[in-house]
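The complex is shown incomplete by one protein chain, all other protein chains being positioned as in the whole.
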Amino acid sequence: MAEHLLEVKNLKVSFRTEDGVVKAVDGVSFTVDQGEVLGIVGESGSGKSVTMMSVMRLINDPNMRVEGEVLYKGRDIMQLDESRMREVRGSEMAMIFQDPMTSLNPVYRVGDQIVEAVVTHQTLDKKQARARAVDLLKQVGIPHAESRVDDFPHQFSGGMRQRAMIAMALANNPDILIADEPTTALDVTIQAQLIELIDNLKDDFGSAVVLITHDLGVVAEIADTIGVMYAGRVVEFGEKRQIFYDPQHPYTWGLLGSIPRLDRPKLDRLHSIKGMPPSLINPPQGCKFRPRCPHAFERCMEEPELASHVDDRDHLDRCWIDVDTKRAIRTKTIHGETAAA
Amino acid sequence: MSTNGAPLLEIENVKKYFPIRKGLLGREVARVHAVDDVSFSVRDGETLGLVGESGCGKSTLGRTILRLLEPTAGDIRFDGRSIAKLGRRQLRPLRREMQMVFQDPYASLNPRKRVGAIIGAPLQIHNVGDGKEQKKRVRELLEIVGLSPEHYNRFPHEFSGGQRQRIGVARALALRPKLIVADEPVSALDVSIQSQMLNLLDDLQTEFHLTYVFIAHDLGVVRHVSDRIAVMYLGKLVELAPGEELYAHPIMPYTEALLSAVPIPDPDLSDQRERIVLQGDVPSPIHPPSGCRFHPRCRYMTDICKQVEPPLVEYVPGHLAACHHPLNVDGAALARAEAQAKQLVQAGVSAAPEPHK
Partner (left out) sequence: MLTFIVRRTIGLVVVLFAITVLTFLIFFATPGIDPARQLAGRNPTPQTIAAIKHQFGLDRPLPVQYALMMKHLFISRDLVSYGNQALKVVPAIIAATPVTLSLVIGAAIIWVVFGVLLGLLAVVFKGTFVDPLIMILALIGISMPVFWLGEVLNLITQDRLHNTFLFHWVPPLGYVPLTEDPWQWFLHLIIPWISLSILYIGFYARVLRANLLDVQNEDYVRTARAKGLTERNVLVRHMLRTSMITFVSLFGLDFGVLVGGGALLTEVVFGLPGVGLLTYRSLVALDLPVIMATVIYGAFFITIANAMVDVLYARLDPRIRPA
């Protein structure tokens, strides 16, 4: 069986703070295969960003503790020394972030920043590197790339800045592109452009994509597999259509129900998940979603393992409710009560 | 006193330009046409959604309505009374009736003040009741928005984003306003908190008979809360319709594209539908395109779109749009629009619309 491109095994990331130990990521496991798009969905505090930042080993906090394995092409990159990791970062695994306004250094030209990414990992001379930068800008759809390559970030619009970030990330043909909420700060029409761009480029560059977002709509379009995270854990994981059409975890139902949908009749009342995300210092006992789950019962005081309860062995979830009951009770949450007339 | 159904708020030909100054004497060399001739009315008890992307002017318009910014031109009538040119002193009592909820729950609360002081500030400023009564009212408000009265003495940083936003709403409600302008009140919140907030705003509207102008860029959210929706593009009002009508039969291609851009959390539907992806960025409001401002990005664009600005005309009762090639309109609607356009043409404004396809 072919090995996975990226395999995260029981990753745990915690931070010592004045108030206690924050368990930001508490045993997360998932896989990404070549050319695949994994969508990691979760809200603030779910640990989705910390997970991927830890995979890239980008967090530099002396109060942080990391456990678990991250296998990239079979080898555990958590064990690599920093200089080897730097060779991986930016060339084999690349990451783009949420806010394009602040993610580019304001005092350097955009082209120079792309060139920097290129020359850090490839032996090209200045001319070649610059030509590559122009080429990349063209590929991401920046008009007049030859002149815009010398612009400063503040002369680009938000959407264009994010495109430039994508160009910079793809400059060294990475195997994995990690995108941390790349469109959250942008307008919806620009978001549509960028998602389409990422979808096209991943094939051109042969990269797998890990897309972190809180927007289920975005992953519905572009993802192959989806992982839903809550309170530092993966609570559901599976192929896209499985997650949307046969969701197995009440949190997923809650998310699906909370979104006001344009393709459905208007609801009188939006479903909302009661309560608030749990403390990561003193998480609830047992299932972390239990305090907010309308279907919780006694067994939920014991935390469920991430396992498959349905026919599709790759569709995993953390919930004790049996499958048939789930399928009966979830409709109301997801589809709500429709408004009269 | 406005009777139910009469317009509580009317804005007429409102413009807001920001000057750009250069040179030794600070001459105005250009202007940002943030809001460029917008008119609409909002009935008592209604929610008007104001939708558009960055740079369309919706936030600027929201602030201008409340006189937080001075309109460059045009009239604003609140409860029948013209307020566009009122002086500070006359405006003051009116401020009790119109309030605002802001977008960023982290920036809109003073981090050095306690929550009780923040919510109570409007009561203090307008001298409503004595200290004891004010405290009582603040505690009441905390409960109304779903927080606990014990939170009175806490500081904003002790709360989550969603809770802070509730504090902002409590503050807006303090003086029992009639109108609340909500500027992207849920954009910064997580999806599950967002839905809580929207439900809350809904409940408050019913309980206190509020009128909302709800500014947002998320079309799904806007649809859920609004009775009618106004779409803005680059300072202009390009479409105005009852909520369901807008989503079912958008007339202006920009609205069509905007609706198409919203991701649907349903993979099969998402695959099936035709995605209209607009090319290019939103142009600059300093030098807006000639004619119809949307023409450089519009896939139905023809010559007339470049030359003549389309008038805002009513196609179907209650549904207005500004487009030379309107979508989803039948013969009757077209005829109606043409008649109106003719009147406007006589005023030297534009040409009659032609149907698309």
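All chains are identified by letter, namely A and B, in their written order; residue positions are counted from 1 within each chain.
Convention: a residue touches a chain if its C-beta (ideal position, glycine included) is under 8 Å from a C-beta of that chain, and two chains touch if they have at least 3 such contacts.
Keep in mind that this is a model prediction, so the values were computed, not measured.
Asker: If the hidden chain were put back, which of A:50, A:70, A:140 or A:165 would touch it?
Answerer: Of these options, the touching residue for the absent chain is A:165.
Asker: Please pick, from A:17, A:79 or A:102, the residue that touches the omitted chain in the full complex.
Answerer: Checking each option in A:17, A:79 or A:102, the one touching the absent chain turns out to be A:102.
Asker: Can you list where subunit A touches the absent chain?
Answerer: For subunit A, the residues touching the absent chain are 56, 58, 60, 62, 83, 86-91, 94-95, 97, 99, 102-108, 116-117, 120-121, 152, 154, 165, 168.
In the analysis below, only the chains that are shown with their structure count from here on.
Asker: What whole-number Å value describes the gap between the mean CA coordinates of subunit A and subunit B?
Answerer: One centre to the other, that is 32 Å.
Asker: Would you pull the subunit A residues touching subunit B in the complex into a rising list?
Answerer: Of all residues in subunit A, those touching subunit B are 43-44, 143, 157-160, 187-193, 195-196, 214-218, 220-221, 240-241, 244, 254-256, 258-263, 266-267, 269-274, 276-277.
Asker: Name, in rising order, each residue of subunit B that touches subunit A in their complex.
Answerer: Listed in rising order, the residues of subunit B that touch subunit A are 53-54, 160-163, 190-196, 198-199, 202, 217-221, 223-224, 243-244, 247, 257-270, 275, 277-282.
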